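What follows is a single structure, and I will ask about it in a moment.
Note that one protein chain is taken out, while the other chains of the complex remain in position.
So that you can tell them apart, the chains are marked A and B in the order they are listed, and the count of residues begins at 1 in each.
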Amino acid sequence: MKNLLLLAAFLITPLAHAGGGVEVPQEKWSFQGLQGKWDKDEIYRGYTVATQVCLACHSFKYINHRSLMRVGFTEAEVQTLAKALNMDINAKLISALDEASAKETYGKIPPDLSMMNKARAGGADYSHAVLVGYSEDPELIKHYLPEGVPQGAHFNKYFPGHAIAMPNPLSGPDMVTYHDGTSATVDQMSRDVSTFMQWTAEPERFERQHLGVYVLIYLFIFTILAFLTKRAIWKDIKKH
Amino acid sequence: MGHHHKAVEQDIRNTYRWFDDRLPLLSFLKEHLADYQAPRNLNYMWNFGSLAGIALILQILTGLFLAMHYKPDVNMAYDSVQHIMRNVEWGWLIRNLHMVGASFFFIVVYIHIGRGLYYGSYKSPREVLWGLGLVIFLLMMATAFMGYVLPWGQMSYWGATVITNLLSVIPFFGPDIVVWLWGGYSVGDPTLTRFYAIHFVLPFVIVGVVILHVWALHLHGSNNPKGIDLTKQSDYIPFHPYYTTKDVFGLGVYLIPFTFMVFFLPEYLGHPDNYIPANPLVTPAHIVPEWYFLPFYAILRAIPIKELGVLAMFGSILIMFVLPWLDRSKVRSARFRPIYKQMFWLFVANFFVLGWCGAMPAEGIYVTISQVATTFYFAFFALLPLIAKYEKPHPIPATI
Partner (left out) sequence: MAKSTTKPTKSAPKLNSQVAKDEAPIGDVDADRRSFLINTTTALGLAGAACVALPFVQSMNPNRAVQAMATLDVNLAEIPEGDFKTYLWQGKPVFIWHRSAQQVTKAAEQDATATIQPEADALRVQKPNWLVVMGICSHLGCVPMKGTDGWRCPCHGSQFDLSGRVVKGPAGKNLEIPPYRFLNDTTIRIG
């Protein structure tokens, strides 16, 4: 009975996260698991998409070029990247699109993307799904939106409600040129920028996990010693 | 060398005596933390009291260091949390400890309350001890609620709106009280700033009540798994070194899952919506409080009439204050109470069901389940006098 209750306790919380909409497919990411890491080239590619595509409308206000030094960029490299965008390395990545014209064009201010992957259930899986979730297929659209796509909106299979104000940002391949010659397919760009967004949302991820391993090892040793000490001390007490 | 060593020891002893003669603080602490005579047969369920104390201290410490970087202003609060996570050295660690620490504090306190329920620790002469514990629990809930508002995400904002609106059911003065509490006509900057002030000070009030709680405990001594009064000195062992070492071991066991969550799954018990900055114009599709409030949230929503729902929710905690007078059985421990024991486990299972309902949308079958579970929650208390009357306890041992 007690074990059942314990199990129930652990089952409750994830249920709390269940939301409506189409289930987002689970992808493999370079940052997953204990072997995971921030891959500098991948972050660089994601940065390329983020600054050349996303930044037109969205900001990354918790990120500046200096932050990139946390994933292995040198100061000279970030200076060059910043200069190419005519930015100071300490300047936040703020979109050139001002709020008034954004409201006029899209009816709302495009959300800041730095925390997006933490602010949506599914994280990078969700971002990737939405970025590749656009479709013009009338059958598919009819299936999800029998009433048709509302005025000014765009069909997206994975966006909650299936009608999204954002036009397909990755409408075709080769919208960017990668530094490492990787072919810029839509899927590739989407994965790269989703990884980038995961990094912007939790840059401390691997500092956290690497330290965590050592802390847990320490705690296991300490707890075993504490148990042995406790047992040795309790040996004093006479049994009845 | 040996003589010198002895002389130093003598000096220390003299200094101790001199100080203790003027302020017996150290001997007071020794009396209560080292020499306290505890039953020799306490099981690991008795670890959770001191564990709760440690969890409280950890929250106060991490909170203090977060307060050095946090800004209680609607335009800066969310940013300042990100500032802590990104710019402050070890900021992410301190915030994760505080965030996960709140959840684990509640886990420990729930088990601690459950232990009291199972072994009848609320019964005479410990009614006041039990009541003080419930006061701590209520203060914790208030503190945790206000703390969750501080990051100023969507769940912070709408949680604050929904919960403070509950007070509007107070007859006649309700709406005015809500406006007074907000310091405005909706949850806003004045609300955030005062919640921060209260969130900072309440833990110290909790420390005060904890001192009263321990005072009341030490007056009549700890209950024990058999629930019987101890009769001879051989039933007792001093707290130190026996329970201190046991508590240290228990602390290690506690810290392993806690640390695991802090370093590997810090967001698991949170909600992604709270990383969307607060927006007074858009309510999230599905408002959920923190997991530790879910059972009470389910009781609130089980009753379609707002006033009654609020009454039921507050009543579900307040009724625990009269528990010692509802349960008139002379036997404390559920070990010797066959019917009460079954009821206890049903009550616990029902509490989980309520928690699950609280996480589900308030519609369809979930409403029905919450209503049944809410009914059982109160029925448990209502049935206690009858159980006490008709239950045949197992034979009670004379000694532990």
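Quick note on the criterion: a contact is a pair of C-beta atoms (placed from the backbone, for glycine too) under 8 Å apart; a residue touches a chain by one contact, two chains touch by 3 or more.
In this text, all values refer to a predicted model and were calculated from it rather than measured experimentally.
Undergrad: From the listed residues B:187, B:237, B:302 or B:367, report the one that touches the chain absent from this view.
TA: Per the contact definition at the top, the residue touching the missing chain is B:237.
Undergrad: Quick one: say which of B:40, B:71 or B:213 touches the chain that got left out.
TA: Of the candidates B:40, B:71 or B:213, B:40 is in touch with the missing chain.
Undergrad: So which of B:21, B:89 or B:363 would be touching the chain we can't see?
TA: From the options B:21, B:89 or B:363, the contact with the absent chain belongs to B:89.
Undergrad: For the chain that got dropped from the picture, name the residues of chain A it touches.
TA: Against the missing chain, chain A presents residues 64, 66, 90, 218, 221-222, 225-226, 228-229, 232-233, 235-238.
Undergrad: So which bits of chain B touch the chain we can't see?
TA: The missing chain touches chain B at positions 35, 37, 40, 61, 65, 68-69, 83, 86-91, 93-94, 218-221, 229-238, 241, 248.
Assume only the chains that are shown with their structure count from here on.
Undergrad: Using mean CA coordinates as chain centres, what's the chain A-chain B distance in Å?
TA: Computed from C-alpha means, the inter-chain centre distance equals 34 Å.
Undergrad: Would you tell me which residues of chain A are touching chain B in their complex?
TA: Against chain B, chain A makes touches at 1, 5, 8-9, 11-13, 15-17, 19-20, 62, 67, 111, 114-115, 118-121, 160, 201, 203-204, 207-209, 211-213, 215-216, 219-220, 222-223, 226-227, 229-230, 233-234, 237.
Undergrad: Of all residues in chain B, which touch chain A in the complex?
TA: 40, 82, 85-86, 92-93, 96, 237, 241-242, 245-246, 248-249, 251-253, 255-256, 259-260, 262-264, 266-269, 271-273, 275-276, 285-286, 288, 291, 294, 345, 348-349, 352, 355-356, 359-360
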